[in-house]
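Notes follow the structure.
One chain of protein is taken out of this complex; the other chains stay put.
Residue numbering begins at 1 within each chain, and the chains themselves are lettered A, B and C in the order written.
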Amino acid sequence: MRLLNASGCLDALTAPEVAAALDVFVTKTVTPKPRAGNAPVRIAETDVGMLNSIGLANAGLDRFVQETLPRLSRLPVPVWVSVGGFSAEDYAASCAVLDACAEVAAIELNVSCPNVEAPWASAWEIVAAARRETGKELYAKLSPSVPDIATVAVAASEAGADGLSLVNTMRGMSLDPRTLRPTLGTGSGGLSGPALRPIALAAVHACAQATDLPIVGMGGVSSGRHTLEFLAAGASSVALGTVLFSDPGAPGRIRTELSAEADELGLASIDNAIGAAFRMPAGVLEGAAVTKPPKSKNRSISGAILS
Amino acid sequence: MRLLNASGCLDALTAPEVAAALDVFVTKTVTPKPRAGNAPVRIAETDVGMLNSIGLANAGLDRFVQETLPRLSRLPVPVWVSVGGFSAEDYAASCAVLDACAEVAAIELNVSCPNVEAPWASAWEIVAAARRETGKELYAKLSPSVPDIATVAVAASEAGADGLSLVNTMRGMSLDPRTLRPTLGTGSGGLSGPALRPIALAAVHACAQATDLPIVGMGGVSSGRHTLEFLAAGASSVALGTVLFSDPGAPGRIRTELSAEADELGLASIDNAIGAAFRMPAGVLEGAAVTKPPKSKNRSISGAILS
Amino acid sequence: MAERMRPRQEQLVVVGNEPVGSYTLLRVARGPVDPGQPGQFFMLATRERLLPRPMSLCLAPAGELGFLIDPIGPGTRGLCDAARGERITVFGPLGHGFRLDVAHPVIVGGGIGMAPLPFLAERLPGAPALLGFRSRELAEASALLPGAEVVVEPTLVTEPLTSLLASEGDITPFACGPEPMLRAVGALSPRARLAWEAPMACGYGACFGCAVAVDGALVRLCVEGPVLEAARVEVAVLPAGGLRSPSGAASLASRGKAAA
Partner (left out) sequence: MAERMRPRQEQLVVVGNEPVGSYTLLRVARGPVDPGQPGQFFMLATRERLLPRPMSLCLAPAGELGFLIDPIGPGTRGLCDAARGERITVFGPLGHGFRLDVAHPVIVGGGIGMAPLPFLAERLPGAPALLGFRSRELAEASALLPGAEVVVEPTLVTEPLTSLLASEGDITPFACGPEPMLRAVGALSPRARLAWEAPMACGYGACFGCAVAVDGALVRLCVEGPVLEAARVEVAVLPAGGLRSPSGAASLASRGKAAA
C-alpha cells in the first residue's frame, strides 16, 4: 500500500515536509504551454465537498523540466509527473520529453476527456500515443463522469497503461447565498471531497473487476478507515487530495489510523485488506496472499439499472 | 414553481396525504413487464447520501394501467407516469398505451442509458420514439453520469421532449464496516441525497443554458434554500426525493421555508428567482418577468477543464 | 390502512435514556402520537444521519413511548446517546403489528428481538413468554418482561418452545428475533406470527427498500409487515445469512482477532 497526494493538491516545493511523509509525490498537471488558469473566484466550499476551477494553472512543460524538476529531485520520495493536454499529440510530446528525465519515476496522464463524445476512445488514443513515447510507468487518471468507467479503464489497459488513478473531480456548482449567482468565476467547477467518496469507491471496485491494473484510489479520503475501504475495493495505493488543505498532517495521521485498523482486523499488514470486498465471507482476510478480484471480460451492462 | 416528488421516492397509495401536498405526483418507473427488482440489501446510508439498488421493481405496465392508475386518479393533483425500458421500442410501446389514459397528465422518460456508448444518441432515440406515440407532455429524465449533460439535453430537445427532469442518481458504493464487502446486494447502487446537490445544480445550470425546455430540478433538495438554488440555476419545478424518507412532511415545510426566502429577498413571488444565476448583478431579481438564461448553440467544450 | 391509526410525525422530547444490560431504553414524551398496536414500529430520526431508523415500540406507559435499542451502528448509537430534554423526530405508528385474535398465544423472543414483546405482553395478559440471549449481560433486558422463561446460549429459545408445542399443541407463537430463530419458529409452527426485519429507508412504503418475498412475490415489509404469518414468508430473498444470523453477525473484526 502506498500513500500519494492527489495531483493539484500539494506543492512539494512550498511544503516539502508534507511531501516527505508520502510514499510518492505527484505533481500538479503540467501542460505543454504555460497556462494562467481560470479567473478567480477559483474555490468554494459546499456542504458536501469543495469546488475548484483552477483551470490547470501551470508554468508549462519547459519551465517545469528546467526549474521545477531539479528541485523536486531533492525530495526523499519518487516523483510522478501528471501530464495534461488538449490532444493525444500534446500528451505524446510531453511524455517524450519526460521520458528523458531520470527524476521522473512515473507519468500520470490526466485524461480529462477532450473528446466528450467517446470517453473510452479518447482514453485509448491518449494512452496509446503516450505509450509510444515512453517506457516509464504510465498511469491513466480517469473521470467518473461517464456512463461506465470500467469500459474506459479497459480501453486504457488495452492501450498499454500500467495503472489507473481513480478518480478525478465531477462537475459541480454552488451559488453565492446573497446574489444567487455562481460562486466560482467559471460558473461550475470540479467537485472533490466527501461527496466523491461513494462514487470513487464504486469506480475503483468496477475497474478492479474489469482490469488487472494496479489502482491508485482517491476521492474524499480523509481517514484510515476511508483508506482501508479503497484498498478493500481493489486499490493498492491511495491518494490524498482535499484533506491536505485542512490537514497537512494527514499522511502521518492516516498511517497511524491505518495501523490501528490493521490491528483491529487482526492483519499482519494492511496490504492483506486489498481486494477484501471481492472475497467470499468465509475467506475474508485470511492468509497473507492478496486475492485478485475476479475479472469478467464480458461484463453485463444490465448492472447499470440502479433505481 | 411546482413542487413534485422524485420518481421512486413516494407511493401515493400508501401516503396519499404526502402526495396531496405536492403540485404533481410522479409514479415510480413503470416498465413494460413486471420486475421483482434486485435482491436485498437494497438500501444503505453513507455519510453524504444514500445508496439504493431497487432495480426498477414494479408490477409492469398492464397491472399499472388496470389497478394503480384508476386509484391514482382520485388524487387531488395531476399524475405524471415515469416510464422505463431497455430499448426505444419499450418506451414507445408504453407511451402508446399511456397516451390513451386520461388520468396521465405527462410522461417522464427515465432515460437510464441503455446505450452506454453514446448517451445523447440513446436519449435522442428514446425521446423520438416516444414522441411518435403520444401527444402528452414528455419529460426526459437524464443521468448526470455523462461527460457533458448539456449535449444530452440538446439531443432530447431536438427529439421533441417538452421538458427535462434533472438528475437521476450516480453510481456509488459503500462497504459493510465489519466484512468490508459491499453493503448492497448488487454491489453498487444509485447515490442520492446531499452528495448529489452540487452536481445536480451544475447540470440544471448547464441544461438551462443549452436548451429552452422547462426543467424539473432534483438531487439532494431538503430545504427551501436548496429549492431556491435550483430555481436560480434555471429550474422551474423542483422534485423531492430522499428527503421524503426522513421527512414525509417536507413538502409543507419547504413551501413555508420558500415563502420566508421570498420575503427575505423582497420577491412578490418565488418565481421571480427563476434563472437568477444567469442575471447580471445589477438586474438581479428586479421586475417580475422571468429572464430567460442566454442560449449558446455553440457551447465550448473547453468549459470541461476543471482543475 | 383505514382501520389503523394515521401515523404522525412529531418532535418528541426525551424524558429518559437508561441502560438495560447492553441495550438502552429510550423514553420520549408521547405528545399527540398514538402508540399503535404491538409489533408496529416508528421511524426515529437520529442526530447527523440522513435516514431515520425503524424501532418497535417496546413500552407504552401513560404519556410516553419507550424504545429498547441495541447500539450496533451510528444510527442506534446516536439514539442511545440522546440526552434528556433533546427532541427526536418520531414518525408512526407504522406497518401491521401482531393480530391478537388467538386462543393460546406464546411470546417468543431472541436478543434485541425482545424489543416489541413487553408492549405485546401487556395486551396478552397471561401468555407465557420464552426469551433467548447470547449472553448473561444481554439477558438483563429480560427484566422488562417479568415472568418470562430465560435461556442463554448454548441453549436456544426453540428448545423450551419445542417442549411447549409438544405438550400443548394448539398454541400460536408470537415471535421476534434474529432471522434463523424466526425460521426455526416458523418451521415448528407454520401459523406463528413473526415480526421480521429488513433495512428500511422510509418505513411508509415510499422507497421499496424493504422488499421481502411473501407467497412468492416481493412485498414491502413496512407495508405488509413487519408481522407476517410464518408460512407465507419465503426467507430466501433476505440477504445471505439474514440480517442478524450468527454468521452475519460474526464480524471481520472478531474473526480476524480469533485468528490472530
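Please note the rule applied: a residue touches a chain if its C-beta (ideal position, glycine included) is under 8 Å from a C-beta of that chain, and two chains touch if they have at least 3 such contacts.
Just so it is clear, the structure is predicted and the values come from calculations on it, not from any experiment.
*Asks:* Just name the one of A:9, A:93, A:140 or A:235 that touches the chain not displayed here.
*Replies:* A:9
*Asks:* Considering the whole complex, not just the chains shown, which residues of chain A touch the missing one?
*Replies:* 8-11, 13-15, 18, 28, 36-37, 39-45, 49-50, 52, 54, 57, 177-180, 185, 193-194, 242, 244-249
Please note the rule applied: only the chains that are shown with their structure count from here on.
*Asks:* Going by average Cα coordinates, which chain is farthest removed from chain A?
*Replies:* C
*Asks:* Take the average of all CA coordinates in chain A, do the same for chain B, and state the distance between these two points in whole angstrom.
*Replies:* 30
*Asks:* Taking each residue of chain A in turn, which ones touch at least two of the other chains?
*Replies:* Only 276, 281, 284-285 qualify.
*Asks:* On chain C, where are the residues touching two or more other chains?
*Replies:* 252-253 - these are the residues of chain C that touch more than one other chain.
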